[in-house]
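With one protein chain withheld, the remaining protein chains of the complex are depicted in position.
And now, chain A:
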C-alpha cells in the first residue's frame, strides 16, 4: 500500500494527537456524566425510588458512553504504542483501581434492581458510588502526574522501567488535579440529573451542581497557578525531526522552565482555559436560572476547555520522564508507523461520523425526563 505516502507522517501524527484529545473529551462528556451521577447517587437520591430514577437517567446510555473509554485505550494502543506500554504498566495499581471500579459499575447498573432486598440494593448503590468517584479521581491524579513528569526510563531495547510507587502518584499537585476532575464531573452529572429528572432529585442535584461548578473554577485556577509557579516544564534541546522514527531515545530533552511559556509561543491556546472557566461560570448561572439545556451545554464547554488545555499546554509532550528526560514521549517520537496511522485515520474518518450520528439518534429517542411514575410502571424492565 503506497496511498499513505500522500499524507505526511508529521501531519498524521498531529492529527492523531488531536484525535486522542477528541476521544478523551468524548469520554469526559459522555461517560463523564455517568461518573458524576454515580458519585452523586447516595446524596441526591435518598429513597429507593429516587435512586432508581437517578440510575435510569443513565441506564440506557452508559454502555455506549463507556465505549469512549475502551476506544480511548484502543486508540492509544494503536496510534501511540509506547504511551500505552509505558503509562499502563507504570500506573499499574492505579489502573487496577480504575478497572475494578469500572467493572463494578456496569454490574451495579444492571443488577441493582433485579432483587428486592434492601441490603442488596444499598450494596450496589455504594458500588456505583465507588464506580463513579474512584475513576473520576484517579483520572485527574494521572493527569496531575503527567504534567509533572513520571519516573520511568527506557533501555536501548525500548523496554520501560518505572521507578515510582502508588503512593508517589498521590502527591499534593496530583491530588489537586484529581479534585478538579471530580468537581468537573460532579458538575456535569448534576447538570444531567437536572435535565433528566424532576422534583426532589433535580432540586438536590441543582444544589450540588452549583457548588461543584464553583469548586471547578477555584480548583482549576489553583492548579493553573501552581503549574505556572511551582512545576518544571520539559523542552527539546535543539531541533527534532517531526517525521523521524518513533524512538524516544533519539532526542534530547531538558527539564526546566514553565509550561506557561506555551501561552506566549502560541497565544491562541488561551481559548482552552478561558472556555474552562467561562463554561463553569455559565453553568452556575444556568443552574440558578433553571435553564437545564443551557447548563448542560455550559458544562460540556467547560470540560472541553479543561481537558484540551492540558494537551495544548504540553504539546508536543505527551508523557515526560522525570528521571530520564530524554526518554520522554512526544508527538514526534512515540507514534505508530506512517502506514498504521494512515489506516487508522481512514477507519476513524469512516466510523466516527457514523458513531456520532447514531449516538445522537439514540439520545433523541430517549429524550425527555425520567419520572418516578415511569419507573413504577415499568418496574420489571427498567433498572
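Basically, a residue touches a chain if its C-beta (ideal position, glycine included) is under 8 Å from a C-beta of that chain, and two chains touch if they have at least 3 such contacts; residues count from 1.
Throughout what follows, contacts and distances are computed from a predicted model.
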{"item": "Absent chain [UniProt protein name; select from \"Cytochrome bd-I ubiquinol oxidase subunit 1 apoprotein\", \"YCII-related domain-containing protein\", \"ATP-binding cassette domain-containing protein\" or \"Amino acid/amide ABC transporter membrane protein 1, HAAT family\"]", "value": "\"Cytochrome bd-I ubiquinol oxidase subunit 1 apoprotein\""}
{"item": "Residue among A:11, A:107 or A:237 touching the omitted chain", "value": "A:107"}
{"item": "Hidden-chain contact residue, picked from the options A:24, A:40, A:85 or A:180", "value": "A:85"}
{"item": "Residue of A:157, A:239 or A:265 in touch with the missing chain, whole complex considered", "value": "A:157"}
{"item": "Residue numbers in chain A that touch the chain omitted from display", "value": "1, 59-64, 66-67, 69-71, 73-79, 81-82, 84-89, 92-93, 95-96, 99-100, 102-104, 106-107, 109-111, 114-115, 156-162, 245-247, 250, 336-337, 339-340, 343-344, 347-348, 351-352, 355, 358-359, 362, 365-366, 380-382"}
